[in-house]
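All protein chains but one are shown in place.
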Amino acid sequence: MFLAGLVGFAFVMLFGGLIVLARFAFHTEDLFERLRDIPLFSGLYEGLALTMEAGWPIHYALGWGSLWGEAGGSALVSLRAFQAIGQFAMRGDQPPDASSGDGLVYMLGSNVLNRLAREQYTAERWLDRMYVTGFQPWGYAAGTLAFPLARDTELALLLGHFGAEGGWMAEMAPRVFGATDDLVGQAVLYATCDEALVGEEVLAAGAYTRAGPAHGASLWAQDVMRWLLILTLFLGAPLYVVLVGGGG
Amino acid sequence: MRRSFPIAVAVGVGSIVLMTWFLPLPVLEGLRWMFLDWSVLLTGVALVMAFFYFLHTQWRLIRRRQNGWGYRILVVLTATGTFAWMMFDPTPRTASWMMTYVLIPGGVSLLGLLAVVLTYRGLWMVFQRGGGWGWLFFLTVAVVLAVDTFQATQGPLPWTSVVSGWLEGVVVRAGVRGLLLGMALGFVATGLRVLSGADRPFEE
Partner (left out) sequence: MKEYVRCSRCGEQNPAFRKTCEWCGARLPHSGDEYLPSGPEEEQDMDALVEPEPEAFDTSRLLEDESLRRWLNEVLGEEFVDASAPSDVQAPGEETEEEPAEVPLETTEPAPWEETGPLSEEAPLPEDLQETLATLAEQAAVEEEAEAPAPEDEVPPWLVEAPEASPEMAAGTQDISEPVPFEGPSEAPAPPAPFPEEDAREETPAEAPVSAEPFAQEPLDLGEGPQETELPPWLLEEAPEPEAEEAPLPEAEGPPETEELPPWLRSEKEEEPSLEETLLPFGPEEGETAAPTPPMEDETPTVAPESDEEAEAPVEEAEEGGPIFGEMALDEQELASLLDETAFKEEAGEEAVAEELAPGELPDWLSALRPEEEGEQVAPPVAESELAGPLAGIPDVLPVEARLADMVQKEGRPVLKLLVRKEEQQWARWLQHWIRQEEAREGTEEDVAVARPMPYWLWRVVVGLLLLAVLALVLVFGPQGRVASPPPSRGAQAFLVVAQGLPEQAVVLLAVDYNPAWASEVNHSARTALRLVEPKSPHYLVVATQPYGLTLAQDLLQSVGVPPERYTLLGYLPGDRLALALLARWPRAAFPPPVQGESPWNQPYLAGWAGLEDAALVLVVTDQATRARDWIEQLTPYLAEGTALAFAGSLQIVPVLEPYFDSQVQGWIGGMMDAAALASQTQMEIPLNLWTAWWVSWPLGLFLGVFSALTLAVVKRIRQGEEA
């Protein structure tokens, strides 16, 4: 047990060290430029630009997950990407609406909006644009779906924790982009949204929206650790079979 | 100081909990469980706050006379009425009635709608994006699995069971594990960013 804990601790320290290394060894732009193209993000900015030009509103759904549970990672990334995307969306004359199904995420999202409003001197337009539309998956989906339909939302971004109800939420706007960390939700969003993210791509949203240099650095470290894991699996599997005698 | 204090608290508490997870030092063990206890308490508080934020949201939209504001009045009345009812009559019978005749039928109906949405969205997706060999393979696999499920009760195609068994046991299982591994790395990276202070969602 102690050995397992030690290995885990070493893993975390190695990961953290790689992040720090990438942060200070590489130039920020180099970290972002090495990212491969993901259709959702390129299509998102294109969609945002066209929607803002046309003067239509945008909806940003942060999901119903809280920071405590399995949805904590996606909720944090969603908040960070919200800041970056919100800064971009401020160029339009229609401030975007944001919804959440959790009280804590609502508070943090309000902080983000207030900060953006202060920086861009648009406080009056941006106040009261964060909403709690419902709780749990279906309540949140129902409340959020009714919201943009009432405001003729043109583009919706679902970035956070969504389950199967995400497929229903894809009805909220003519153009919907979806990203979730839930496996079932990913499958459903892939089938129903215009563009969707698969796997851990949702956790890379911060890097793709240029939310900060730490996001690019952590993505680089993630890639290194992934290769290490693959190497461990390829070497460890035959070793396990030989030494322990696996099967079945 | 005002900005540093929340960062220091977040980094300190997170580091202690993480350290004690891997290295259960007796000194820090008590601190860890105390933090967890507090966080459970805060979660309950956040739930209550979320309810009031929800009411506040509906009220703002009603005041703004946004489309559908009449239904929002109904939502507010229903939510506050249910809250008051449960406060004054918290018997299991009341809660059971609400569950049996309101929550479950409503949720199941929405899930049923999801089936329709998924079906026609899937068809539309195939029509719009499909046509390539990848899509053909995907649909072929789906058909084999569906046939296997259907003919599990009656059917003369036993080979579908073999194929679907291999798909579920090897392809799906491996794919899910790969996805979970990648997402686990992403969660670790997200947590480390918060622990190092690079990500500060609590920042005003």
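Side notes on the structure shown:
Letters A and B mark the chains as written, and numbering starts fresh at 1 in each.
Everything that follows uses one rule, which is that contacts are C-beta pairs under 8 Å (C-beta built on N, C-alpha and C of every residue); 3 or more make two chains touch, one makes a residue touch a chain.
Note that this is a predicted model, so its numbers are computed, not measured.
Between the chain not shown and the residues A:F15, A:Y60, A:W138 or A:W220, the one that touches is A:W138.
Set against the missing chain, the residues B:V9, B:L25, B:L74 or B:V116 yield one that touches it, B:V116. Touch with the chain omitted from the figure is made, among B:V9, B:L25, B:L139 or B:V162, by B:L139. Contact with the omitted chain, checked across B:A8, B:L25 or B:I104, is made by B:I104.
Looking at subunit B, the residues touching the absent chain are 33, 36-37, 39-40, 43-44, 47, 92, 95-96, 98-100, 103-104, 106-108, 110-111, 115-120, 122-124, 126-127, 130-132, 135-136, 139-140, 142-143, 146-147, 149-150, 152-154, 168-169, 172-173, 176-177, 180.
Within subunit A, the residues in touch with the undisplayed chain are 1, 29, 42, 45-46, 49-50, 53-54, 66, 68-72, 87, 90-91, 119-122, 136-138, 163, 181-184.
Please note the rule applied: only the chains that are shown with their structure count from here on.
The geometric centre of subunit A is 14 Å away from that of subunit B, both derived from CA atoms. Touching subunit A in their complex are the following residues of subunit B: 18-19, 21-24, 39, 43, 46-47, 49-51, 53-54, 56-57, 60-61, 66-68, 71, 106-107, 110-111, 113-114, 117-118, 121-122, 125, 176, 178-183, 185-196, 198-199, 201-204.
Within the complex formed with subunit B, the residues of subunit A that make contact are 2, 5-6, 8-9, 12, 15-16, 19-20, 23, 66-68, 72-73, 76-77, 79-80, 101-104, 106-108, 111, 114-115, 128, 131-135, 138, 141-142, 146-147, 149-151, 164-165, 167-168, 170-171, 181, 183, 188, 191-192, 198-200, 202-204, 206, 212, 214-215, 218-219, 221-222, 225-226, 229.
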